[in-house]
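One structure is given below, represented as structure tokens, and several questions about it will come after.
Note that one protein chain of the assembly has been removed; the remaining protein chains are unaltered in position.
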Amino acid sequence: MTRAGDDAPIHGRADAGEAISREAISRDTVARAADALDALRAKRPRVHCITNTVAQTYTANLLLAAGAVPSMTIAPDEIAAFVAGADALVVNIGTLDEPRRTAIGIAIDAATEAGIPWVLDPVFVDRSPGRATFGKALLAMRPTVLRLNPAEFAVLSGLPAEADHLPGFARENQAVVALTGETDLVADAARRAALANGHRWMARITAMGCAGAALVAAFAAVDEDPWHATIAALVALGVAAERAAVVSSGPGTLAVRLLDTLFDLDRKDLLEQAKVS
Amino acid sequence: MTRAGDDAPIHGRADAGEAISREAISRDTVARAADALDALRAKRPRVHCITNTVAQTYTANLLLAAGAVPSMTIAPDEIAAFVAGADALVVNIGTLDEPRRTAIGIAIDAATEAGIPWVLDPVFVDRSPGRATFGKALLAMRPTVLRLNPAEFAVLSGLPAEADHLPGFARENQAVVALTGETDLVADAARRAALANGHRWMARITAMGCAGAALVAAFAAVDEDPWHATIAALVALGVAAERAAVVSSGPGTLAVRLLDTLFDLDRKDLLEQAKVS
Partner (left out) sequence: MTRAGDDAPIHGRADAGEAISREAISRDTVARAADALDALRAKRPRVHCITNTVAQTYTANLLLAAGAVPSMTIAPDEIAAFVAGADALVVNIGTLDEPRRTAIGIAIDAATEAGIPWVLDPVFVDRSPGRATFGKALLAMRPTVLRLNPAEFAVLSGLPAEADHLPGFARENQAVVALTGETDLVADAARRAALANGHRWMARITAMGCAGAALVAAFAAVDEDPWHATIAALVALGVAAERAAVVSSGPGTLAVRLLDTLFDLDRKDLLEQAKVS
């Protein structure tokens, strides 16, 4: 996410031919995101969320507003049944305690067995050695999508959080990597995109990143190409935030209004407002 | 809860005499709901809530807005003291983990001993076999009121979620049964009512049902007839939602504004806007 109106491309210089080709790719990508939004509303996928207690309520409300159906249990004797009945899983390691660790292992096994996509959000792996170790172990379990911020990227990859390091890291982990910040970068082994929607107040709302990761999971349930699904989710969130900011007076109202604008968002909004390059 | 303005009676054909009698019953029921609202504001009952972590904050805010005083601990060594000092208990089995299971047993024993009403909200019993078993065990402990949705009703009763099956199920369990959906149905062994207030955005707000169950507990603390108390709570919530929807632009603002309108709600609002049949 970036400041609204702050369009910061990550690519270097490009000649005119390349620019035109990129514009066409961008148009196709946004059209596909619009299709995914329609599919999300039609299919109403179930998303099981293992997320920190701080983020649970907003994550559930964001998923409901988008059209998905959240569940959140971490009880060891029932989480496998919940995941098996879901269309996608998100694993966020915030407020990580022993029951959550156990639940995460069971849930990832169940997701892998069911063949559903799962998204890893390695919150605060830069803050404690134990969490870094756990984050790396989860990465080795092959998440479909990895969403993280620059400090978390640096810890997990051992590399500076620069655009050029993303595709290699994505290839190595066979995952889509979404590096969120002022501009969101989304890469797999072969493709990359920069997303410039969003609003600076989003950084002042707790759980916005966690809820965004859950939205990625919801879109991954309806678009089988996780690179496209990730772009669709982050663009939808960013455009909804920009539309909400127009009627907000700070981060408090933005968080609330964003649920309204996401609920109302349609393909036309995405086609007109998406900033993908 | 139902769509605003969408008045869907559950009863079959009725002749004119029956219709008049029903209208009188409905008027009396709404007047009693208005009395209960006044009593709630005067008495400010304490409601102990064992509820899932996703629903805790909104449940607490809804109770506070209505005039009740929430508490939420699940620690085994102190929950009995909290329940003994409360005027009602609500047991919601969402995000069910081991500490919650233990807490629920202690809390129900304490409520039974203290003679205070308790409400059971068997969230997601349709999603895992273990939860269904636990839900049935709790039902056998004789909740004063059982609030559930059609999928949960089907699992606990073994019957389709139809209005005609409610009184028998209520009789068998010696409980008031509140089946919430587009129209809320409230039945005990001898009486039933259909409540048509509410707004369709409520289904897109997490914890709305859980918070509603807590509100039922709050009203059960001030009206000793749990059938009337349940109706009063659901009508108050539905009318507050309709009033909030007028100044809302989606589910995000509705959740917030509903706290304001519930806080401001008075008996006149209920008498004018309640749709009870």
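The chains carry the letters A and B, assigned in the order they are written, with residues numbered from 1 in each.
Heads up, the rule we're going with is that a contact is a pair of C-beta atoms (placed from the backbone, for glycine too) under 8 Å apart; a residue touches a chain by one contact, two chains touch by 3 or more.
Just so we're clear, the structure is a prediction, and the values are computed from it rather than from any experiment.
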Exercise. So which of A:Thr29, A:Asn52, A:Ser71 or A:Ser157 would be touching the chain we can't see?
Worked result: A:Asn52
Seminar exercise, completed: Given B:Ala42, B:Ala75, B:Ala137 or B:Leu159, the correct residue touching the omitted chain is B:Ala75
Seminar exercise, completed: Where chain A meets the left-out chain, the residues are 52-55, 57-58, 94-98, 124, 127-131, 201, 203-207, 248-253, 255-256
Seminar exercise, completed: Those residues of chain B that touch the unshown chain are 53, 56-57, 60-61, 64-65, 70-75, 77-78, 81-82, 85, 99, 247, 255-261, 263-264
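Criterion: only the chains that are shown with their structure count from here on.
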Problem set entry | Mean-CA-position distance for chain B and chain A (Å) | 35
